[in-house]
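In what follows, a structure is listed as structure tokens, so that the remarks can point back to it.
One chain of protein is taken out of this complex; the other chains stay put.
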Amino acid sequence: MINDLPNLTNPVCAVPHSHNDYIVMGHGSGGGMTHNLIQKVFAPHFTNSSLDANNDFGIVENTGKNRLAISTDAHIVSPLFFPGGDIGRLAVCGTVNDVSMSGAEVIGLTASFIIEEGFPIKDLERIAISMSIAAKEAGVKIVSGDTKVVERGKADGVFISTSGIGYIPEGTDIGGANAKPGDAVIISGTVGDHGMAVLTARGDLGLETQIRSDVAPLNGLIHSLLLEIPDVHVLRDPTRGGLATTLNEIATQSEVNITINEASIPLNPEVSSTCELLGFDPLYVANEGKLILILPDTMAEKALRILKNHQYGREAVKIGMVLPDPQKRVLLRTRIGSNRILDVMTGEMLPRIC
Amino acid sequence: MKYLDEFRNSDLVHNAIARLHRITHHPWVIMEICGGQTHSIMQNGLNLLLPEKIELVHGPGCPVCVTSLELVDKALAIAAQPDVIFCSFGDMLRVPGSSGDLFSLRASGSNIKIVYSPMDAVKIAQQNPGKQVVFFAIGFETTAPVNAMSVLQASALKLDNYSILVSQVTVPPAMEAILSSPLNRVQAFLAAGHVCAVMGYHQYFTIAEKYQIPIVVTGFEPLDLVNGILKTVDLLEQGLNKVENAYSRIVTEKGNVAAQNIINTVFKKVDRNWRGIGMIPMSGLGLREEFELFDAEKRFSIAHISTHESEICISGQVLQGSVKPDHCPAFGTICTPENPLGATMVSSEGACSAYFRYANGKDSTS
Partner (left out) sequence: MCLAVPGKIIEIKNSPGAKMGKVDFGGVSREVCLDAVPEAVIGNYVIVHAGFALNTLSEEEAQATLDAFREIDALDAELGITSE
């Protein structure tokens, strides 16, 4: 039955040429090429049970009672400053969010900077202030850091890498492999805002929009949720590769099918219009202030109430369900009532003419 | 968005599909010309909702797919030169030439920019007087006016650092090539709505008459596509070989004469090589003599390009709708989206790429 379903012709035009010898941009997109690179180059050498669980965080035991969740991320956004945020806010929120998706209380961050020769110090300070504001909002401290400078031309202004650590409360078991048939799938708000804000801010496409990045720390939102609903199965933020790619990751890890309803996916109208113009699918566009929540359907209503009560969850909505079939696919019920496969992203999404 | 969302209305689409089921009594093979139509059909899962008797075959209407290998190689050769800013629509960047693509060339340091419009490339030329700015002017008749306009603007601004690498193709000769092939199975065409917005559809009357087939101008949203298929099946069931317009909010019979004049001022008909199909006479557009200055092929001395195309690839037959992608022996084995042998596996509008995702899904990669 599943084999009869048509698959999405990925709206990225021109599927990637094989790049076996050199890194190309598609390797950094968060979709299929990134996954293959990690599997081929890093996984064989770094393999361990923490890493192989394929979550955004790694769990380690320590001699005390609690497990630790650790996450690390590098941030290379261009432009550095965009409507709704900047690389500093992104660096703090990105790692706070990744650690928090385990249910952990984030206890500290590190931040290391690779700065290009010639970069204005006042811009660096602007970034530092932004990080400080984001960290205060999240209630976390940046406890360690490093700074390196490279020659002009060797870095795009500044690259920031952050790592975060958190304690996972006993009894908490949240991860990508935990989605169960019958679970509800909820998204905490509109999708595609961050990716389109950054793209339009670059100015290359001549588009005038008011789109703002959604970059935000979600640990407060998650804390409110877990206080009242301990039985959450999956939390994940749909960053690079977007909602579609992230749901596919979860479907693979949990060995289930997930079905979502196209009509229910919340979209900022400007994001929707910009995607139409460029031929993008908002389901593949990055988000930096949203989470996917998968939990027993009986708890869905309650979860939605809690999310909507929080500034970062006002437009939360249930978008789908977890199905028992083990084909590890994501299915989209389209606006016109057909069902098709929603694949991972491959390569980089490019404005198309066709 | 206004005038998009209404044509995606689920109830109206269902009404239309229900009617289609009511009027379809015989099996029919219908080709949608345009890659954008193929994309919309697949993205909306429309083919699942159609009556089984209707077989949609995908046409060669993807300028990315059909740009000749030789021109891609020329683009790579030009873009690799120092002091060149090579501008292109985004989807051309991943088309493989004989060795590599524009993306990997960018990775090794060439100045390659994605633009939304060739008029933005003209602006880049104005802002970079010390560089040669070249725009990869691909497209069907939909894109010909704006590609032409960029040349007219560069000329008006007296820019000596702007040129275009022309890979323009036209629809009617391709339709005739398909219809006159002994392998042809196509019984009707959904004509490309936006091409017709420019060109009108008066050119199709002789084709419909000569080959005795109906041709219906069709748009891109779900309701437009079903509307086009409805009118087509209606004509087929009655044995009528007429030309009709199912995209009347955008298309008129004579098209946009002002746009046609812009095209004719700058371009003339030329022979064109279609990747995967071969040479179709008078199926392309090239720059007129008075605009030769803006022809990148003449401005840049590129050594003779020897191209290497796969001998196994049968995308020509796929593009004509005579073979389904998954019947090709190379399909999914040595020819995949990651390692495409031919045009139709390259672009996501290409039929082979679409079938790959449909046929393989995720099972074969895990």
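The first chain written gets the first letter, and so on, giving A and B; residue counts start at 1 in each chain.
Assume contacts are C-beta pairs under 8 Å (C-beta built on N, C-alpha and C of every residue); 3 or more make two chains touch, one makes a residue touch a chain.
Source: prediction; values computed, not measured.
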Touch partners, limited to displayed chains, of the chain removed from view: A, B
Residue of B:227, B:283, B:315 or B:353 in touch with the missing chain, whole complex considered: B:227
Residue, one of B:36, B:173 or B:332, that touches the chain absent here: B:36
Identified contact with the non-displayed chain, of B:149, B:280 or B:318: B:149
Selected from B:111, B:256, B:307 or B:322 as touching the chain missing from the view: B:256
Interface with the undisplayed chain - residues on chain B: 1-4, 6-7, 9, 12, 15-16, 18-19, 21-23, 25, 34-36, 61-63, 89, 116-120, 139-140, 142-143, 145-146, 149, 152-153, 156-157, 192-195, 197-198, 220, 223, 227, 248-252, 255-256, 258-259, 262
Absent-chain interface as seen on chain A, which is shown: 200, 205-211, 269-270, 272-274, 276-277, 279, 352-354
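The rule we apply is simple: only the chains that are shown with their structure count from here on.
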Chain centre separation (chain A, chain B; CA means) in Å: 34
Chain A residues touching chain B - in the complex, by the definition given at the top: 2-19, 22-26, 204-207, 248, 252, 263, 269, 272-273, 276-278, 281, 327-329, 332, 334-341, 343-344, 346-347, 350-354
Chain B to chain A touching residues, read off their complex: 1, 4, 8, 10, 13-14, 34-36, 38-39, 42-49, 62-64, 89-96, 100-101, 103-104, 106-108, 113-117, 120, 138-139, 143, 222, 337-340, 345-349, 353-354, 357-358, 361-363, 366
